[in-house]
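For this depiction, one protein chain was excluded, whereas all remaining protein chains were kept in their positions.
Coming up: subunit A.
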Amino acid sequence: MADNLPTEFDVVIIGTGLPESILAAACSRSGHRVLHVDSRSYYGGNWASFSFSGLLSWLKEYQQNGDTEEETAAAWQDLIHETEEAIALCKKDETIQHTEVFCYASQNSGDSVHEIGALQKNASSVASSTFTEPLPSAELPEERHSYVTNNEMPAKHASESDSKISVEEGDVEESPEKEKYCGDKTCIHPGSDGDKVENKPIVDDDNNQLKRNVITYHQMVQESRRFNIDLVSKLLYSQGSLIDLLIKSNVSHYAEFKNVTRILAFREGKVEQVPCSRADVFNSKELTMVEKRVLMKFLTFCLDYEQHPGEYQDFQQCLFSEFLKTKKLTPNLQHFILHSIAMTSESSCTTLDGLKATKNFLQCLGRFGNTPFLFPLYGQGEIPQCFCRMCAVFGGIYCLRHTIQCLVVDKESRRCKAVIDRFGQRINADYFIVEDSYLNKETCSDVQYKQISRAVLITDQSILKADSDQQISILIVPPVEPGASSVRVIELCSSTMTCMKDTYLVHLTCESSKTAREDLESVVKKLFTPLTETEVDKEELRKPSLLWALYFNMRDSSGVSRSSYCGLPCNVYVCSGPDSGLGSEHAVKLAETMFQEIFPSEEFCPPPPNPEDIIFDGDDKQADAPGTHTTTVANLESPEESKKLESPLQS
């Protein structure tokens, strides 16, 4: 199949993260020939979402990353002409570090663990629909390679399969004890309290005092596909640039969203709901009448603060937190505004920035619901895939598990002319877009990176119980020491299609100062109790129990400027990985700026034409006959139908 890959493209894009995928859609939409490749077996790069066992495999891949044997790659040196030189691309992904896994759920199980309907990572399994072998794909034999052509769109979501495919036991149940992956080495160590999990009979307790159903590790593996665990935890601002882009480009049709239902605050050791909309303030039982008025008054002021310069100009240089103190706001209201609404730092945010952030939050309210945020069903990883699909609809060609070995640069013009893939095929193009994790050490020798600390928790109940157990909540936990980074907690319920029934998926994110666990563990301890330490008799008061926890650090290259990379040709563009922000504004802006740099005269992701307005203008003579175009009317909304549109273009 690899031989069939065309050799001439306008744009070659390496990496399927969000900015690369947006660019792919934009270029393809403008009529450029796009080849979009990723050496990984899944879409999204560090923006991906995984099923539970998919995540375990992903972890394993990082653990084995170091000892991976060199793949049998075709020699490429011969393909370089004398007037050319090669810039090799990096084969080892070093963006993830300090992975640590803790399992608190009971791993007692006589049976071997089966994953129901186990397929691999959704997108890749469909992309390579003939293969159902398990991840990791580190030592993929040659024939596993496949690529998606534009009539095989990345699937929105793999359909449930009834067939049970067992996962090798070693894959997921390597050890009955807690596993800990430290960097590249696996070290097994006892539970933090020194007890072994097996010594705490929880499920099989005969005089079982628990009324609730305790989820076991093997249930989580069994229901693995119910999980869609995001590597980056983000939300969409309902008036943000990503939403605007999704709507403008019609890409929104490929995804479904849910409104975040609650904004929470953590104050004086307690989690409480933040009233932020008019209806919330009206319904709040916690606020006094006067507090309601003062809060509403301040929020109303923030909505058009530019019109009232007298109110804040004396404080422009002051901290926002100081400004709030002058506004008759009670301490709890100050906390709500500073941390939960403006989501700013107490010790560094200026009044003007705080007002801007508050206004942005408030403007997003009410567009889709009572909070300013949306979450994509099936996880954040859907979004890059949606853009990829748009790209494919307009003729982009997709190859996963397709490693690019090097960039070919013309010595004289200092322009990149082609890439050479692992099969030794030379693919020519005018422009090259590369995700930064593919760049080699020499290119990045001057680059300084920030780090993001992440934790992924699976818990048994919500951090704030409410009438409905299907809540999507965001909580900002301010730092204990001033100057440190605050921790963003996003709790997802099962109806977001990211976790199994009766569990919650909790994402913690902050800017790193140490390893992820060191940065985040204190917050985790404040909000949760490990299942093994849960006191069974205090059902009402207890904190949610931790079933499983993962900590890792992700490289944040969002702040790196183009000029810090050495020796890159001018027609090679670099996309950064995810930033630590809540929205995806950075990725959208990056993609748009880059697109405009490459194609200054073209519109960025214009709306696709109305199906009724599309005229099929093929080579065949019938095209001129009246009425022909009615037969080629295609609905771009569903992949099945878009195939109809695309198939004639194949010929």
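Keep in mind that, in the parts below, contacts are C-beta pairs under 8 Å (C-beta built on N, C-alpha and C of every residue); 3 or more make two chains touch, one makes a residue touch a chain; residues count from 1.
The definition used in the following text is that contacts and distances are computed from a predicted model.
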Expected UniProt protein name for the omitted chain (select from "Ras-related protein", "Peripherin-2", "Elongator complex protein 6" or "Geranylgeranyl transferase type-2 subunit alpha") would be "Geranylgeranyl transferase type-2 subunit alpha"
In the whole complex, of A:83, A:283 or A:522, the residue touching the missing chain would be A:283
The missing chain sits against subunit A at residues 31, 278-279, 281-283, 289-290, 292-294, 296-297, 394-395, 609, 613-619, 648-649, 651
